[in-house]
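Heads up, one of the protein chains got dropped from this complex, but the rest are sitting where they should.
When the chains are written out, they are named A and B in that same order, and each has its own residue count from 1.
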Amino acid sequence: MKKPSNFKLKYIINYILVLALFIPTAIMGFTGSIKGSSALLLTQIAYSMVLAVSLNLVVGFLGELSLGHAGFMCVGAYIGCFCANYMHAVIPSKLAVLVISMLIGGISAAVFGLIIGLPCLRLKGDYLAIVTLAFGEIVRTVFMNQPVFGGALGLTTQKYGKLLYIIAFVMVLFTVFVSQNLMRSKHGRAIQSIRDNEIASRAMGVNVTYYKLIIFVISAFFAGVAGVIYGHNTTPVDYSFFSFNYSIEILVMVVLGGMGNISGSIISAAVLTFINVKLQTQLSGDLAALKQLIYALILIVMVMWNNAPALRGIREKVNIRSLIDFFTEKVLKKQETAPEGGIDPPASASWDKIPTKIPMDAILSTDITPDNPYEADAPKKEEKR
Amino acid sequence: MINTLINGLCLGGIFALIALGYTMVYGIAKMLNFAHGDIIMVGAYAILTTLSLTGLTVPAVVVAVVVCTLLGIVTEKVAYRPLRGASPLAVLITAIGVSYLLQSVAQLVYGTKSRSISIGNFGTVEFFGVSISVSSLITLGLCLVIMVGLTLFINKTRIGCAMLAVSEDRGAAQLMGINVNGIITLTFAIGSALAAFASMCYLMQIPSVTPTLGSMPGIKAFTAAVIGGIGSIPGAMIGGILLGVIEKLALSVPALAPYTTAIEFGLLIVILLVKPTGLLGKKTREKV
Partner (left out) sequence: MSEYILETKNLGISFGGLKAVQDVNLKIKKNELYGLIGPNGAGKTTVFNMLTGVYKPTTGSFMLDGEDITGKTPIDINKKGIARTFQNIRLFSNMSVIDNVLVGMGNRSSCNLFESIFRLPRYWSTEKELRAGARELLRVFGLDEERRTVASNLPYGKQRKLEIARALATNPKLLLLDEPAAGMNPQETAELTETIRFVRDNFDMTVLLIEHDMSLVSKLCDELTVLNFGTTLAHGKVEDVLNDPEVVRAYLGE
């Protein structure tokens, strides 16, 4: 049975973050005191959160750059909303139609996730990024040219009404539920181990192929769901929305929030979407360029801060954890009691404390070289004894 | 049909020029410079500005080459070198950031409207009853010259040899006393200079400048480089021309025309699946 000490803040912080926005606005919605424009904004925030968290699964946890996230969203939006348009005639309950179309959108995007994931298994970082980008563009072009999906004018969808954002936020909670539970499990650990050292991961028996595919599929599923929400929030569903630029915007949310950090994705998605929409009313050409400039700087600065080897020393000293420790020390003035005299710690212990980080890579070695230019000759057939 | 092929050849020449820059940087510095297409855009604006100030073509091109080369060097030193040794993901995201940065700055300075430019009309030439524009000939000719020049440079000069060494094994090259940092900076400089020439040829055929000018051609040129075999100089040329021809062919068929982009990218995916090293690429052991 769970001990009370298992109840740690970190397990529920993500839900708290979402609910902090959700509950007050839901109450306002039910009492009818919410404006139409605010409802639209809330829905946008909601699907942005879903997109950011799901992209984080691939980029932050698996460590691969997917530039086609908007493409999965596109698939979900078109297919899900297309089905919704037909279902409205048959199923009276709007809620049911919405939920079913979200499922359909998600699953169709997930199928595409599998299709694109399979070739990506054999590709390294740069190539994988380009392939996902290519995929996003292909999807967009294909959908744009189908008259059944509205062609160049886009797919018209039924406007949903104010309370769409409530369903959307429920979806956010579900996304957080799945992502968090996935990552805090043996599967999540396996996925992160692939990111950190794929060769060692294989050597420890991790089924790399399976996990890479699973992550692509799950991430695509949620992108598809987000697409359906978007489709019901905006009409017509316009192919030009799902551009490479939008994939980058989602990437900025993930990078800003912190790779592998679900809470960060939630917060940055909300903040960036909010700023984006509020500026939209005043977005002339110049402001759009300024926004792009700031996004670009965010990407560059965040990535350099988090990854540049030269900044490692500063990074270790200045981060959230150390700041918290610093405050707790100063504020609470914890006194550390020196150990009483007594036996000297064994000599070996002092050796352990010296952080020797000998860069073995600097020494030529015969270790596994992933870029071995020589192909091993194929196994010869055994001669029958 | 012949006209389509000729057009494809012309477009392919531009792709090839851009692809040469990509392939050089990827082959030696082992990184994908997402911002390469945008360096071309900067070059185009440099030509535009110089032309509007002086009205002379040759200085415009010279200015573009200088600006682009400097931009390439600065980008390498400021954005890419600090991340040497970090995960490839980080470098890739930074490159995207640089690309966006260049686009937004151009937009802030010049606005989003496209500016038309006239680099000079050289007219057309007749070959066996087929007319081909002189600018296309210049483009293709330039391509060939650069390709031959680069190949000679890499194979025959000491610096070129050093570049090869760095591309094979950076660590060993460093231990052999090669100034790896200098070589990589030089690579970016050459690649960016090539981008300036690419922008000149681009403007000869498509005389309008916008901030997003480099984006699509850049991605397509990368596709071309991969198809031809990334890291291979003749591969970049072949891939570029092939892609240009395919694009024009697809555009000429009404049923396929709207799917042109999809076809080009589809080709990229197919090549990466079937022969990841491209048509002429060196056979490197794919990581298991």
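The rule is simple: a contact is a pair of C-beta atoms (placed from the backbone, for glycine too) under 8 Å apart; a residue touches a chain by one contact, two chains touch by 3 or more.
All values derive from a computational prediction rather than experimental measurement.
Considering the whole complex, the residue from A:193, A:245 or A:276 that touches the absent chain is A:193. The chain omitted from view is touched by exactly one of A:36, A:205 or A:313, namely A:205. Counting the whole complex, the residues of chain A in touch with the unshown chain are 2, 177-178, 181-182, 185-187, 189-190, 192-193, 195-197, 199-208, 214, 347-348, 351-358, 360-361, 365-368, 374-380, 382.
Going forward, only the chains that are shown with their structure count from here on.
We define each chain's centre as the mean of its Cα atoms; on that basis chain A and chain B are separated by 31 Å.
Contact residues on chain A toward chain B in their complex (touch as defined above): 59, 63-65, 119, 122-127, 129-131, 133-135, 137-138, 141-142, 144-145, 198, 202, 248, 251, 255, 285-286, 288-290, 292-293, 295-300, 303-304, 306-311, 361-362, 364, 370-375. Interface residues of chain B facing chain A in the complex, by the touch rule stated above, are 26, 31-32, 79, 82-90, 92-94, 96-101, 103-105, 107-108, 111-112, 168, 171-172, 175, 211, 219, 222-223, 226, 258-259, 261-262, 265-266, 268-269, 272-273, 276, 283-288.
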